[in-house]
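A single protein chain has been omitted from the complex, and every remaining protein chain is retained in its original position.
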Amino acid sequence: MTLESVIFSVLAASAVGSALLVVTRRNPVMSALYLIVNFFCLAGLYLTLHAQFIAIIQILVYAGAIMVLFVFVIMLLNLGDERKLSDGVSWKKIVAAGFCAALLMEFVYILIYSEPSPAVMSASMATEIGTVEYIGSQLFTKFLFPFEITSLILTAAIVGAIVLAKRKLD
Amino acid sequence: MPDIQPYLILSATLFVIGAAGVVARRNAIIVFMSIELMLNSVNLSLVAFSAQLGDVTGQILVFFVMTVAAAEAAIGLAIVIALFRRKQTLNLDEINILKW
Partner (left out) sequence: MTSFAPYIVFLPFIGFLVLGLFGSRIKSEKLIGIIGSGVVGVSFAIAMAIFVQMVGEEPHARKHVVELFTWISAFTGTASSIHVVVAYQVDQLSILMTLIVTGVGFLIHVYSIGYMHGDAGFWRFFAYLNLFIFAMLNLVLADNFLLMFLGWEGVGLCSYLLIGFWYDRKFDVGGYAAGTATTNDAARKAFIVNRIGDFGFILAMLLIFHTFGSLRFDSVFNGAELMSIGNQAAFWITLLLFVGATGKSAQIPLFVWLPDAMAGPTPVSALIHAATMVTAGVYMVARCSILFALAPTTLQVVAIIGALTAIVAASIGLVQNDIKKILAYSTVSQLGYMFLALGVAAFSAGIFHLTTHAFFKALLFLGSGAVIHAMHDEQDIQKMGGLKKYLPTTYKTFLIGAIAIAGIFPFAGFFSKDEILWKAFSSEHGSVVMWAIGVIGAGLTAFYMFRLVILTFEGTFRFGEEVHPHEAPKTMTVPLIILAFLSLVGGFIGVPKSFFGNNMIEHWLAPVFEPASTKLLLIEEGVHATEYVLMALSLGIAAAGIYGAWKVYTKRPDIAESLRNKYTKVYSLLLNKYFVDEVYDKTVVGPTVKLSEKLLWKGFDVAVIDGALNGMASLVSVTALWFRKIQTGIAQTYAVVFVGGIVFVLAWLILK
(Lines give C-alpha, C1' and ligand atoms only; values in the text may rest on other atoms or scores of the structure.)
Protein backbone atom coordinates (compact mmCIF):
# COMPACT_ATOMS: atom_id res chain seq x y z
CA MET A 1 0.00 0.00 0.00
CA THR A 2 1.53 3.25 -1.05
CA LEU A 3 1.43 6.39 0.97
CA GLU A 4 -0.95 7.97 -1.46
CA SER A 5 -3.46 5.22 -1.16
CA VAL A 6 -3.23 5.33 2.61
CA ILE A 7 -3.91 9.05 2.58
CA PHE A 8 -6.77 8.57 0.15
CA SER A 9 -8.30 5.80 2.26
CA VAL A 10 -8.17 7.86 5.44
CA LEU A 11 -9.60 10.95 3.78
CA ALA A 12 -12.27 9.03 1.96
CA ALA A 13 -13.35 7.20 5.06
CA SER A 14 -13.60 10.39 7.08
CA ALA A 15 -15.43 12.14 4.24
CA VAL A 16 -18.07 9.43 4.06
CA GLY A 17 -18.30 9.22 7.83
CA SER A 18 -18.71 12.96 8.28
CA ALA A 19 -21.24 13.06 5.44
CA LEU A 20 -23.31 10.39 7.12
CA LEU A 21 -23.14 12.32 10.37
CA VAL A 22 -24.26 15.49 8.56
CA VAL A 23 -27.47 13.94 7.38
CA THR A 24 -28.22 12.04 10.56
CA ARG A 25 -27.60 14.57 13.32
CA ARG A 26 -30.66 16.05 14.93
CA ASN A 27 -29.00 19.24 15.88
CA PRO A 28 -28.24 21.43 12.86
CA VAL A 29 -25.20 22.88 14.59
CA MET A 30 -23.67 19.43 14.80
CA SER A 31 -24.52 18.84 11.16
CA ALA A 32 -22.82 22.08 10.24
CA LEU A 33 -19.69 21.14 12.11
CA TYR A 34 -19.52 17.74 10.47
CA LEU A 35 -20.06 19.39 7.12
CA ILE A 36 -16.97 21.50 7.79
CA VAL A 37 -15.06 18.33 8.54
CA ASN A 38 -16.32 16.91 5.28
CA PHE A 39 -15.16 19.99 3.40
CA PHE A 40 -11.69 19.69 4.90
CA CYS A 41 -11.52 16.07 3.82
CA LEU A 42 -12.50 17.07 0.30
CA ALA A 43 -9.84 19.77 0.32
CA GLY A 44 -7.30 17.10 1.22
CA LEU A 45 -8.55 14.91 -1.60
CA TYR A 46 -8.17 17.82 -4.02
CA LEU A 47 -4.58 18.11 -2.93
CA THR A 48 -3.96 14.46 -3.73
CA LEU A 49 -5.28 15.27 -7.19
CA HIS A 50 -2.77 18.16 -7.46
CA ALA A 51 -5.46 20.81 -7.42
CA GLN A 52 -3.89 23.17 -4.95
CA PHE A 53 -5.92 26.23 -5.87
CA ILE A 54 -9.24 24.45 -5.60
CA ALA A 55 -8.21 22.95 -2.29
CA ILE A 56 -7.41 26.38 -0.91
CA ILE A 57 -10.62 28.01 -2.00
CA GLN A 58 -12.56 24.98 -0.82
CA ILE A 59 -11.40 25.84 2.66
CA LEU A 60 -11.66 29.58 2.22
CA VAL A 61 -15.01 29.79 0.50
CA TYR A 62 -16.85 26.75 1.67
CA ALA A 63 -15.52 26.03 5.10
CA GLY A 64 -14.82 29.68 5.77
CA ALA A 65 -17.56 31.75 4.18
CA ILE A 66 -20.52 29.55 3.38
CA MET A 67 -20.44 27.50 6.55
CA VAL A 68 -20.11 30.61 8.67
CA LEU A 69 -23.26 31.80 7.01
CA PHE A 70 -25.00 28.54 7.89
CA VAL A 71 -23.94 28.60 11.47
CA PHE A 72 -24.91 32.24 11.70
CA VAL A 73 -28.42 31.52 10.42
CA ILE A 74 -28.83 28.55 12.74
CA MET A 75 -27.87 30.68 15.67
CA LEU A 76 -30.03 33.56 14.47
CA LEU A 77 -33.15 31.46 14.21
CA ASN A 78 -32.40 29.97 17.61
CA LEU A 79 -34.28 26.81 16.87
CA GLY A 80 -35.55 25.56 20.16
CA ASP A 81 -36.33 21.95 20.65
CA GLU A 82 -35.14 20.10 17.65
CA ARG A 83 -36.78 16.90 18.74
CA LYS A 84 -40.03 18.09 17.30
CA LEU A 85 -38.48 17.86 13.93
CA SER A 86 -36.86 14.52 14.45
CA ASP A 87 -39.09 12.08 12.79
CA GLY A 88 -39.85 8.45 12.94
CA VAL A 89 -39.90 6.05 10.07
CA SER A 90 -42.46 6.87 7.46
CA TRP A 91 -43.36 5.31 4.07
CA LYS A 92 -41.69 8.23 2.42
CA LYS A 93 -38.41 7.55 4.14
CA ILE A 94 -38.53 3.90 3.26
CA VAL A 95 -39.14 4.67 -0.38
CA ALA A 96 -36.45 7.35 -0.30
CA ALA A 97 -33.95 5.00 1.30
CA GLY A 98 -34.76 2.33 -1.25
CA PHE A 99 -34.29 4.72 -4.10
CA CYS A 100 -31.01 6.03 -2.69
CA ALA A 101 -29.63 2.55 -2.20
CA ALA A 102 -30.62 1.63 -5.72
CA LEU A 103 -29.06 4.82 -7.02
CA LEU A 104 -25.78 4.10 -5.26
CA MET A 105 -25.68 0.58 -6.64
CA GLU A 106 -26.33 1.82 -10.10
CA PHE A 107 -23.58 4.44 -9.84
CA VAL A 108 -21.08 1.94 -8.57
CA TYR A 109 -22.06 -0.59 -11.20
CA ILE A 110 -21.61 1.97 -13.92
CA LEU A 111 -18.27 3.18 -12.56
CA ILE A 112 -16.85 -0.29 -12.18
CA TYR A 113 -18.06 -1.88 -15.35
CA SER A 114 -17.94 0.97 -17.81
CA GLU A 115 -14.90 1.25 -20.03
CA PRO A 116 -12.39 3.80 -18.80
CA SER A 117 -11.89 6.66 -21.19
CA PRO A 118 -8.53 6.71 -22.94
CA ALA A 119 -6.11 8.84 -21.01
CA VAL A 120 -4.71 11.77 -22.92
CA MET A 121 -2.41 13.54 -20.50
CA SER A 122 1.11 13.37 -19.41
CA ALA A 123 1.83 13.07 -15.72
CA SER A 124 3.80 16.30 -15.64
CA MET A 125 0.78 18.25 -16.80
CA ALA A 126 -1.22 17.07 -13.82
CA THR A 127 0.90 18.93 -11.35
CA GLU A 128 1.05 22.09 -13.42
CA ILE A 129 -2.58 22.75 -14.14
CA GLY A 130 -3.65 22.99 -10.53
CA THR A 131 -1.43 25.95 -9.68
CA VAL A 132 -2.76 29.39 -8.93
CA GLU A 133 -0.77 30.87 -11.81
CA TYR A 134 -2.12 28.51 -14.35
CA ILE A 135 -5.76 28.74 -13.27
CA GLY A 136 -5.42 32.49 -12.91
CA SER A 137 -4.08 32.91 -16.42
CA GLN A 138 -6.83 30.69 -17.78
CA LEU A 139 -9.55 32.52 -15.87
CA PHE A 140 -8.45 35.90 -17.15
CA THR A 141 -7.96 34.86 -20.73
CA LYS A 142 -10.07 31.98 -21.92
CA PHE A 143 -12.79 32.20 -19.29
CA LEU A 144 -12.83 35.92 -18.82
CA PHE A 145 -16.44 36.39 -19.82
CA PRO A 146 -17.96 33.70 -17.53
CA PHE A 147 -15.70 34.97 -14.80
CA GLU A 148 -17.14 38.44 -15.11
CA ILE A 149 -20.62 37.00 -15.21
CA THR A 150 -20.06 35.38 -11.81
CA SER A 151 -19.59 38.81 -10.34
CA LEU A 152 -22.99 39.72 -11.69
CA ILE A 153 -24.51 36.58 -10.18
CA LEU A 154 -23.00 37.36 -6.81
CA THR A 155 -24.28 40.92 -6.93
CA ALA A 156 -27.73 39.68 -7.78
CA ALA A 157 -27.52 37.16 -4.96
CA ILE A 158 -26.57 39.84 -2.46
CA VAL A 159 -29.45 42.07 -3.53
CA GLY A 160 -31.83 39.11 -3.53
CA ALA A 161 -30.77 37.93 -0.13
CA ILE A 162 -31.28 41.36 1.35
CA VAL A 163 -34.70 41.76 -0.25
CA LEU A 164 -35.83 38.32 0.90
CA ALA A 165 -34.54 38.52 4.42
CA LYS A 166 -35.68 42.05 5.14
CA ARG A 167 -38.60 42.34 7.53
CA LYS A 168 -40.50 44.84 5.52
CA LEU A 169 -39.98 46.52 2.22
CA ASP A 170 -40.15 50.26 2.26
CA MET B 1 -1.60 9.46 -13.83
CA PRO B 2 -3.72 8.74 -10.85
CA ASP B 3 -6.42 6.14 -11.11
CA ILE B 4 -9.57 8.15 -10.58
CA GLN B 5 -12.01 5.32 -10.14
CA PRO B 6 -11.88 5.40 -6.33
CA TYR B 7 -12.46 9.12 -6.43
CA LEU B 8 -15.50 8.70 -8.61
CA ILE B 9 -16.94 6.00 -6.38
CA LEU B 10 -16.35 8.21 -3.38
CA SER B 11 -18.02 11.07 -5.20
CA ALA B 12 -21.03 8.90 -6.02
CA THR B 13 -21.26 7.75 -2.41
CA LEU B 14 -21.21 11.29 -1.10
CA PHE B 15 -23.76 12.31 -3.69
CA VAL B 16 -26.15 9.57 -2.66
CA ILE B 17 -25.70 10.40 1.03
CA GLY B 18 -26.52 14.01 0.21
CA ALA B 19 -29.52 12.98 -1.82
CA ALA B 20 -30.73 10.82 1.02
CA GLY B 21 -30.45 13.79 3.31
CA VAL B 22 -32.44 15.93 0.90
CA VAL B 23 -35.30 13.50 0.55
CA ALA B 24 -35.43 12.21 4.11
CA ARG B 25 -34.76 15.06 6.52
CA ARG B 26 -37.49 17.48 7.54
CA ASN B 27 -35.32 20.25 8.83
CA ALA B 28 -34.90 22.82 6.09
CA ILE B 29 -31.39 23.78 7.15
CA ILE B 30 -30.17 20.23 7.14
CA VAL B 31 -31.73 19.67 3.74
CA PHE B 32 -29.82 22.70 2.65
CA MET B 33 -26.58 21.35 3.95
CA SER B 34 -27.27 18.08 2.20
CA ILE B 35 -27.55 19.99 -1.03
CA GLU B 36 -24.11 21.49 -0.34
CA LEU B 37 -22.87 17.98 0.18
CA MET B 38 -24.18 16.94 -3.22
CA LEU B 39 -22.61 19.95 -4.88
CA ASN B 40 -19.28 19.09 -3.33
CA SER B 41 -19.44 15.50 -4.43
CA VAL B 42 -19.88 16.69 -7.99
CA ASN B 43 -16.94 19.03 -7.53
CA LEU B 44 -14.83 16.07 -6.52
CA SER B 45 -15.76 14.28 -9.72
CA LEU B 46 -14.88 17.33 -11.76
CA VAL B 47 -11.47 17.71 -10.17
CA ALA B 48 -10.80 14.03 -10.63
CA PHE B 49 -11.65 14.18 -14.31
CA SER B 50 -9.57 17.30 -14.67
CA ALA B 51 -6.61 15.51 -13.19
CA GLN B 52 -7.09 12.51 -15.41
CA LEU B 53 -7.48 14.49 -18.61
CA GLY B 54 -4.87 17.10 -17.75
CA ASP B 55 -7.41 19.73 -18.66
CA VAL B 56 -7.92 22.70 -16.40
CA THR B 57 -11.51 23.26 -17.52
CA GLY B 58 -12.81 20.91 -14.85
CA GLN B 59 -11.19 22.96 -12.14
CA ILE B 60 -12.46 26.18 -13.63
CA LEU B 61 -15.90 24.68 -13.55
CA VAL B 62 -15.44 23.85 -9.88
CA PHE B 63 -14.54 27.46 -9.30
CA PHE B 64 -17.80 28.55 -10.90
CA VAL B 65 -19.80 25.97 -9.00
CA MET B 66 -18.39 27.40 -5.80
CA THR B 67 -19.43 30.90 -6.74
CA VAL B 68 -22.90 29.74 -7.61
CA ALA B 69 -23.02 27.74 -4.40
CA ALA B 70 -22.12 30.83 -2.45
CA ALA B 71 -24.87 32.79 -4.16
CA GLU B 72 -27.29 29.96 -3.66
CA ALA B 73 -26.44 29.70 0.00
CA ALA B 74 -27.05 33.40 0.48
CA ILE B 75 -30.41 33.30 -1.29
CA GLY B 76 -31.44 29.99 0.24
CA LEU B 77 -30.68 31.08 3.74
CA ALA B 78 -32.53 34.33 3.16
CA ILE B 79 -35.53 32.27 2.09
CA VAL B 80 -35.17 30.11 5.16
CA ILE B 81 -35.20 33.20 7.35
CA ALA B 82 -38.22 34.64 5.58
CA LEU B 83 -39.99 31.31 5.84
CA PHE B 84 -39.22 30.92 9.49
CA ARG B 85 -40.53 34.36 10.18
CA ARG B 86 -43.77 33.52 8.50
CA LYS B 87 -44.36 29.98 9.70
CA GLN B 88 -42.31 29.85 12.93
CA THR B 89 -41.02 26.49 11.81
CA LEU B 90 -38.48 24.85 9.53
CA ASN B 91 -40.45 21.63 9.18
CA LEU B 92 -40.74 21.03 5.46
CA ASP B 93 -43.85 18.89 5.89
CA GLU B 94 -45.68 21.94 7.12
CA ILE B 95 -44.58 24.06 4.21
CA ASN B 96 -47.06 22.68 1.73
CA ILE B 97 -48.73 25.69 0.19
CA LEU B 98 -47.50 24.71 -3.26
CA LYS B 99 -50.51 22.57 -4.06
CA TRP B 100 -54.03 22.65 -5.41
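In this document, chain identifiers A and B correspond to the written order of the chains, with residue numbering beginning at 1 in each.
Heads up, the rule we're going with is that a contact is a pair of C-beta atoms (placed from the backbone, for glycine too) under 8 Å apart; a residue touches a chain by one contact, two chains touch by 3 or more.
Since this is a predicted model, take the numbers as computed values, not measurements.
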Seminar exercise, completed: Only one of A:110, A:132 or A:159 touches the unshown chain, namely A:110
Exercise. Per the definition of touch given earlier, which of A:102, A:132 or A:163 contacts the omitted chain?
Worked result: A:102
Exercise. Residues of subunit A in contact with the chain that isn't shown?
Worked result: 92, 95-96, 99-100, 102-103, 106-107, 109-110
Exercise. Given the full complex, what residues of subunit B touch the hidden partner chain?
Worked result: 19, 22-23, 26, 31, 92-93, 95-100
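In this section, only the chains that are shown with their structure count from here on.
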Exercise. Hey, how far is the Cα centre of subunit A from the one of subunit B, in Å?
Worked result: 6
Seminar exercise, completed: subunit A partner, complex, touching residues on subunit B are 1-2, 5-10, 12-21, 23-27, 29-30, 32-34, 36-37, 40, 43-44, 47-48, 50-56, 59-60, 62-64, 66-75, 77-82, 84-85, 90-91
Problem set entry | Partner subunit B, residues of subunit A touching it in the complex | 4, 8, 12, 15-16, 19-20, 22-23, 25, 28, 31-32, 35, 38-39, 42, 45-46, 48-51, 53-54, 57-58, 61-62, 65-66, 69-70, 73-74, 76-77, 79, 82, 84-85, 87, 92-93, 96-97, 99-100, 103-104, 107-108, 111-112, 116-117, 119-123, 125-126, 129-130, 134-135, 138-139, 143, 146, 150, 153-154, 156-158, 160-165, 167
